[in-house]
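Below is a structure I'd like to ask you about.
Take a look at subunit A:
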Amino acid sequence: DDDKIVVGFATAASGFMQAYDKPAQDAAMIKIDEINKAGGLLGKQIEVVTADTKTDRAEGAKAGLEVIDKGADLVVVSCDYDFGSPAALAAESAGKISFFLCAESIKAGIQGVGPHSFSASVLAPVQGATMAEWAYNKKNARKFYRLLDTWTEYNKGICDGFDWMLPRLKDAKLVGEDTFKNEDASIAAQITRIKSLPEQPDAIMLCSMMPGVVSAIKQIRAAGITAPILNGSGVDGSYWLSAVPDLSNFFTPVQGSIYGDDPNKDVTAFNAKYKEVTGADPSSQYVYPGYVMIDVWAKAVERAKSTDADAVVAELEKMKDEPTLFGPRSFSSEIHHQNRGRYLIVETDKGKPRVIDEWTISEAIPVDYLVSK
Partner candidate 1 sequence: MTEILQVVFDALSLGSLYALGALGIALIFGVMRLVNFAHGDTMAFCVFAMLWPSVDAAAIVFAGNLPAWLLIPFILAVGAGLSVLSEIIVFRRFRNTNPATMMIASFALGFVIRYFLLMLYSSRPKSIDLWSNLGLPVEILGARIPLLQVITIVTAIAILIALTFFLKRTRFGLEMRAAAENFTMARMLGVRANRVIMLAFALSGMLAAAVALILVTQTGTADIQMGGNIMLIAFIATVIGGLGSLPGAVFAGFLIGAIATVMQVVLPPEARPFRDAFVYAAVIATLIWRPNGIFMPKSAKQRV
Partner candidate 2 sequence: MTLLSVNDITVRYGRLTALRGASLTLNEGEILFVTGPNGAGKSTLMKAIAGVVKPVGGSIAFRGETISGRSPEDIARMGFSMVPEGREVFGSLTIEENLRLGIGMRADRDQAARDLEMVYSIFPVLLSRRHQHAGALSGGQQQMLVIGRALMAGPKLIAIDEPSLGLAPKVIDDVYQTLVKLRDTIGLTLLIVEQSATRAKLTGGRMILMRSGEVALEGDARELASSDALKQAYFGYGEHGK
Partner candidate 3 sequence: MAQKLAADMVSVAFEGLRALSNVTLEIPAGRVTGLIGPNGAGKTTCVNVLTGFQKPSMGRVMLDGLDISGLPAHRVRQTGIARTFQSGRLFADLTVHENLEVTGVGLGLSRREASLKADALLDWIGISALSDRLAGGLPYTDERRVAIGRALMLEPAFLLLDEPAAGMSAEEADELSRLIHRITDEVKCGVLLIEHNIGLVLKTCHSIYVLDSGEIIEFGTPDAIKASEKVRHAYMGTQADAEGEIL
């Protein structure tokens, strides 16, 4: 109807995706609240409807249809591409805009859903590329080791970005590589391989995610390997650090800091707000894309002066380095995702994470490369 704008969340309120969807969704709600308090969007209040995907793909399609049925103008879908896409596809065929909460695969957008689909986060390959380039420049790393957990596309994406960046770094080389599986109870064999390398690596690119990544880090350090470990954003958060006491030499890219030391004071203010609303501190940087999403979408709606999908998409695609609380955002008719982005670098030293640097890769990862992977 005309007196309100509806945002539909087809996200997981149960099952394991809930751990990712809920925080990002809370952040989105904060932005929605802010907009409503400030008088709404196009003068109308934003109303929220939800449907539970139960972390199941078939349920996801239903949830998508359900929020569309309830009149959603924007369909927000599960963080992860695999679980979000059924609902996004439903939105696409209904001609609605869909936003993945924090999917980091190129498919979360034009390439995997269609021209009305976007993701609010930054591509996983950007994370891998960022860490490689940063470590090369700031840690003087030349010999890299690549350890890939083949469980998800996200993990592979990090390593893809790393692979793309490595040849661009003069003198840098790969001294070895290996794979494991997230559920592996023991990675003893992989560790033995690292330890029997003729020369120990300057840095280990670890492309993995929760929960297996913790186990891998723990076992690597227990074996006495002290080389710097580079990761994707998936390991952000201090909640798991207790598992590896006194972890050091450990680096993670993040869009914003949950540790109270973000260079941008507004982020710290947002963290406080988040705590006020949800009762807990943000547990990882993955809350932030939810906020960014509503932010950029609302701006596009204001500029289009309508919620008409095509008009809003057109406005979104005009965004070039649009500033947001968590770094600039760009969209184009080619890609609805970030193939380049500013990252804060968090170092964990003696079990304490803190922001030590900021890095933006020197060149955007070409769409062709991303798609071919």
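Selection rule: all candidates are chains of the complex that A comes from, given by their letters.
We adopt the following convention: a residue touches a chain if its C-beta (ideal position, glycine included) is under 8 Å from a C-beta of that chain, and two chains touch if they have at least 3 such contacts; residues count from 1.
Quick caveat: nothing in here was measured; it's all calculated off a predicted structure.
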Check your understanding: Considering only this complex, which of 1, 2 or 3 touches subunit A?
Key -> 1
Check your understanding: In the complex formed with candidate 1, which residues of subunit A make contact?
Key -> 14-19, 55, 150, 177-181, 183, 185-186, 188-190, 192-193, 195-196, 210-212, 214-215, 218-219, 221-224, 237-245, 280, 283-284
